[in-house]
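Down below is the structure, laid out as structure tokens.
Apart from one protein chain that is not included, each protein chain of the complex appears where it belongs.
Chains: A and B, in written order; residue numbering restarts at 1 for each.
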Amino acid sequence: MTGRSFQPKLSRRAVLTGCLALIAARPARATTEAMRDAIRHFTGSAEIKAGRVKMDIPPLVENGNSVPLAITVESPMEKDDFVQAIAVFNEKNPQPNIGIFHLSSRSGRAFVSTRIRLGDSQNITAIAQMSDGSFWSGSVELIVTLPACAEN
Amino acid sequence: MTRASFSRRAVLRTGVVLSAAAALARPAIAQSAGHVVVIGGGFAGATCARELNRGGLNVTLVEPAATYTACPFSNGVLAGLRPLSRQQFTYDALKKEGLAVVAQRATRIDGQERRVSLSDGTTLGYDRLVLAPGIDLRYDALPGYTEDVAQIMPHAWKAGEQTSLLRGQLEAMPDGGTVIISVPANPYRCPPGPYERASLVAYYLKIQKPRAKLIVLDAKDSFSKQGLFQGAWKALYPNLEWVSMSSGGKVIEVDVRQRMLVTEFGRHKADVANVIPPQHAGEVAVLAGTADRTGWCPIDPVTFESRQQPGIHIIGDACIAGSMPKSAFSANAQAKVCAAAIINLLRGQAPQTPKLINTCYSLVAPDYGITVAGVYQPVNGVLTDVEGAGGVSPADGSASLRSLEASYADAWFRTITDEVFG
Partner (left out) sequence: MARILINLPKAKRGEIVEIRTLIQHPMETGYRPKGDGTSFPRDIIRNFVCELDQIEIFRADLFPAIAANPFIAFTVKAEEGGTMTFSWIDDLGMSQTETVDFIVE
């Protein structure tokens, strides 16, 4: 029972590739300010009210390469009162934008689900643009870890 | 120390200095220094209780089961390679060392009063509490999957009856049947475990039921030791199909009446369905207020003390150990660090900063083992992978290397269970 021959041959590189790709994928980082600017670009000068937007995302993420995100907005989704668009932003990826989803009264529900990349623990914000021109927002804070044993 | 030295030596070669267990001395202190209650007698709890007891503390281990059934190598039981009895251990050796083992379930924890309530109505006071309850399954997370359904579509993610149930179903299945294993997203107990299971079930089917099919439906696109597993599967198991999340593998619902697993893009009928559901820290850790909204317990990586409840330490699968995977190897290493820290804290001394190691062995076939190893230390309050230490088995390893690693895996299991329970 010895560890004689196999350990030295183990390739560290294989373990690291997954994580490195992600870490290296953020030479420049968006910032809270960049996120704020991107949000302003989406909303213009309109007031943004907190509420009505619910985000469903795992609070602890072990692989930032693919994080499930579902957003629902409180809205009757009828002809004269519906969610026109939902935009999602992050504060630490190289770019503050994640996606903009355009809905209509035909959607039935104000719902969208996707999978996103997150290089780090951070705050994610979603803004809903209503058909009456108002904007509503919701945020979540999540933790991203990258255990080497979990994926390579 | 000889039993533990195998793995330590192996890691030493890669240039890392010392494992925590060796680095931290075990100072003897007087009994009066304090009473520690340890909840859960698995790899984490049993190790910790023993270390504390040997360190001269007054220790009570609370564990309802008289026999512990170990998960590592339980995939071998599923494949008919070993009897379940080889997974089972008692607490007799611990009791012989003078450790108080109370065969009760902890039902309530009062962190203010520092008291634990037990299922028989009695209570235990403590100066420090260690929670090592492992995992519980999140039955709310997968629509259609309940405790009752687990009797029909076993998870077998806590070894014991569930392992026997799944083994029985595999044996009873006619040749030509379809076995499906559903794998959750991270984090869950034993990252490579589902893939070792797929390998060994495929091995069993290949020999006993060569017309049967095995489908792995995965909620992930990548996994532990993926290249090694997939290389081996290609060579050994043509009837094993892995469906990644991006190929439609994520199971979102279980239809037990039709024995159907519903994925984002389709439905799969199974003759035998092994559903590994999402998990969280063992219920008692949630009751104690040590789990956060993730369902797992944030800890200080130097002492494993809860970030939410002072005086309570959490070790093993239940804690958030940063980059360290949830394994029996990790649980054992964390238990030693935690015990040393508690001894120091009760003596009024500063705990030492640890370095921890983990190795995950997996069997792809009885004589085909693969390994991933890592070394971890606290960086900014999080257990972080030490770069350049550890690694995985080579992709182009020879048959004799694979066979050697399988024997290391076997030796590891005997060594660790002997250390913890023997």
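Heads up, the rule we're going with is that a contact is a pair of C-beta atoms (placed from the backbone, for glycine too) under 8 Å apart; a residue touches a chain by one contact, two chains touch by 3 or more.
Quick caveat, the model's predicted, so the values are computed rather than measured.
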Touching the absent chain when the full complex is considered, from B:64, B:210 or B:266: B:266
Selected from B:67, B:123, B:151 or B:246 as touching the chain missing from the view: B:246
Missing-chain contacts mapped onto chain A: 21, 24-28, 65-67, 70, 77, 90, 93-95, 97-104, 106-109, 111-118
Hidden partner chain, residues of chain B it touches: 221, 246-248, 264-266
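Heads up, the rule we're going with is that only the chains that are shown with their structure count from here on.
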Chain A and chain B: spacing of chain centres that average the CA atoms, whole Å: 30
Chain A residues touching chain B - in the complex, by the definition given at the top: 1-3, 5-12, 14-16, 18, 58-63, 65-66, 68, 143, 145-152
Residue ranges of chain B touching chain A (in the complex, touch as defined): 6-7, 9-11, 13-14, 185-187, 191-192, 220-227, 245, 292-296, 320, 322-325, 327, 358, 360, 371-374, 382, 385, 387-395, 397, 401, 404-405, 408, 411, 415
